[in-house]
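Note that this complex is displayed minus one protein chain, with the remaining chains in position.
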Amino acid sequence: MAGEKKKRLMQGNEACAEGALYAGCRFYAGYPITPSTEVAEVLSARLPTVGGKFIQMEDEIASISATIGGSLAGLKSMTATSGPGFSLKQEGIGFACMAEVPCVIVNVMRGGPSTGYPTGPSQSDVMQAKWGTHGDHPVIAVTPAYVQEIFSETVRAFNLAEKYRTPVMVLYDEIVGHMREAITIPEAGELEVVDRAKPECPPEEYLPYDQRYEIPPLAPFGEGYRFHVTGLNHKDDGFPTNDPGMIEEGNKRLLRKIENNKEDIWCNEDYYLDDAEVLVFSFGSTARSARFAVRKAREKGIKAGLLRALTLWPFPDKALKDAASRARAVIVPEMNLGQIVEEVQRHVAGPAVEGIHRVDGEPITPAQIIEVIERYA
Amino acid sequence: MSAGAATAKKQKISVPFDYSKYLRAGKLPHIWCPGCGHGIVLKSLLRAIDKSGLEKDQICMVSGIGCSSRTPGYVDFNTLHTLHGRAVSYATGVKLAKPELKVIVVTGDGDALAIGGNHFIHTCRRNIDMTILVYSNAIYGMTGGQFSPTTPQGSMSTTSRYGNIEPSFDCCELAKASGASFVARGTAYHTQELERILLRSIQHKGTSVVEIIDSCPVYYGRQNKFKSASQMMEMIEKDGTVSVKQADRLPPEKVEGKLLRGILHEAERPEYCEEYQRLIDKVHGK
Partner (left out) sequence: MGDRYELRFSGSGGQGMILAGIVMAEAAAIYDDKIAVQSQSYGPESRGGASKAEVIISDQPIDYPKATEIDCMLALTQEACTKYHSDIKEGGILLVDSDEVKDVPEGRFRVFSYPIIETAREELGKTIVANIISLGMIAELTGIVSRSAMEKAVMARVPKAFQELNRKALEIGFEKARELKAASS
């Protein structure tokens, strides 16, 4: 039927690739690793059809490096990986933070540590996403839970990367990565697509790290703005500096540009939050179990609610504090041994905070969550 | 020959090359130690770039970490100072994303052949169009004189206090075996020859690798009892090498143990970005 958009059954990883293309991604460099490989497979086929570039690099480090290079040459760029590959990419992620190069890093989380459980899901890279690379710097990480949402959050990840000149991580797990759901690809223009700001000044006046801007415009290489990019602490002109004041100011500006824009970066789902006395805070595929559990609890007359983070970093402390102020308990289910629960504890005073953790490669079930909800009912 | 022509020729020789056209105002002095050859190499490189006729906007210079990798900071191109060993991978991204850029990678022996060894060989294998200049001074200079993959066996360094027991890499053989379609070696001593080699390497389509034998008098020289920077240059770069053009004519004992200078390998192989464009065209049914 004319005008009716076609539904397609799609894997989460395919939806990620399609979302990237929708967002304007035209460069992908990656290395095969379970359970993220389908992202690369789809893009290897699809990118050439839109004139984009796909390259399979010799390792994970080369992949993030080429991704950053592609972005500096002006293309929206992405790489995808899992577990051990995410560890290897950290030095490049740090470079992208420091040099303020927009790019998207997808991590389809699998069991660890080390080679761990390649075909099993996990949510144990959430702290690594924040602190994995050395040095102090903010990150943005989005945590979709549904296949349609992997599409839209990948688009949002590109938008945030371009807008804030920073690497953005898309974190989901093996369950949503490999699961299939029907999705509808939006028409062009239906979702917002953001392109990075480019300089309008004459080249001789261009400062790639101009302190007068919160997020300075970024010129692509080869368009007349000859500038310097380095992973060293640098001045506003991009050249290295040993000046303590400039080093401190540069590092603080990296933090500020994210901190000052949290309201714009944050995205949550509120589910029965208005009168929730037992609050569940969750993200990713575990939040699907939590949502199910909250609905079942409501059917039993328990005032349960879910705060689901779609932006995990920067941490949604404001929404959490607000919801927790009305709750007697905050339950934090996550497929790890207790990472986000500690972040929740940091921000919540008053209500009891209890984690539900699982690292056996199986999802946290609604029954596990209901059991704890009922204890606080 | 007319008097006019003679004058013109004479003038051409006597006009000093204006390096300032390519150097960034206010970024000198450089960080290199007195006696280091990196500055000499830079001058040969800038003259070669000038002869190539490339516009400054067209050039992207990418480096890793180390003394030579500070070069991009001084030159007025699109410049990218990346991470230790990763220069060629960043450069691959830049080149594939924007094939119209001329990508020149400046790296060192430790950067390219140790921590970046895997990236180096795979870049050569792809034969992506870029010029990789390996400044080879047989030492990690920036960290204070540790042995590198090109340090000769027996040499002293701060991490080989009893003499280096590791065999060294031949950078050029490695590049050739990995698939680089242009492989050459020059030295900081033979500046005119180096300029010619660098021009050819820049003009080459595909991965070109030039190993540039250079001396680190401060960290290699002192630990290995060289008297001075100039003595080191003469022993290692002048007397320790022989031109590939002369090598055939010289008796074997005059060639043995010496590194060959000049263009060592040149081959026609499909270039990666062009192959990728062919792939795009094929997908579009062209």
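The first chain written gets the first letter, and so on, giving A and B; residue counts start at 1 in each chain.
Here is the rule we use: a contact is a pair of C-beta atoms (placed from the backbone, for glycine too) under 8 Å apart; a residue touches a chain by one contact, two chains touch by 3 or more.
Everything numeric in this text was worked out from a predicted model, so none of it was measured.
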- Task: For the chain that is not shown, enumerate the shown chains it touches in the whole assembly.
- Result: A
- Touch criterion as defined above, residue of A:8, A:235 or A:347 at the omitted chain: A:8
- Which residue, A:84, A:118, A:186 or A:217, contacts the hidden chain when the whole complex is considered? A:118
- For subunit A, residues touching the missing partner are 7-9, 34, 118-119, 175-176, 178-182, 285, 288-289, 291-292, 295, 363, 365-367
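In this text, only the chains that are shown with their structure count from here on.
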- Message: What's the distance between the Cα centroids of subunit A and subunit B, rounded to whole Å?
- Response: 39
- Item | Contact footprint of subunit A on subunit B as seen in their complex | 27, 56-58, 60, 62, 72-73, 76-83, 86, 89-98, 100-101, 118-119, 122, 276, 279-280, 283-284
- Query: What part of subunit A is in contact with subunit B in the complex they form?
  - Reply: 26-27, 29, 48-49, 51, 53, 55, 57-59, 61-63, 65-75, 77, 91-92, 95, 220-224, 226-232, 239-240
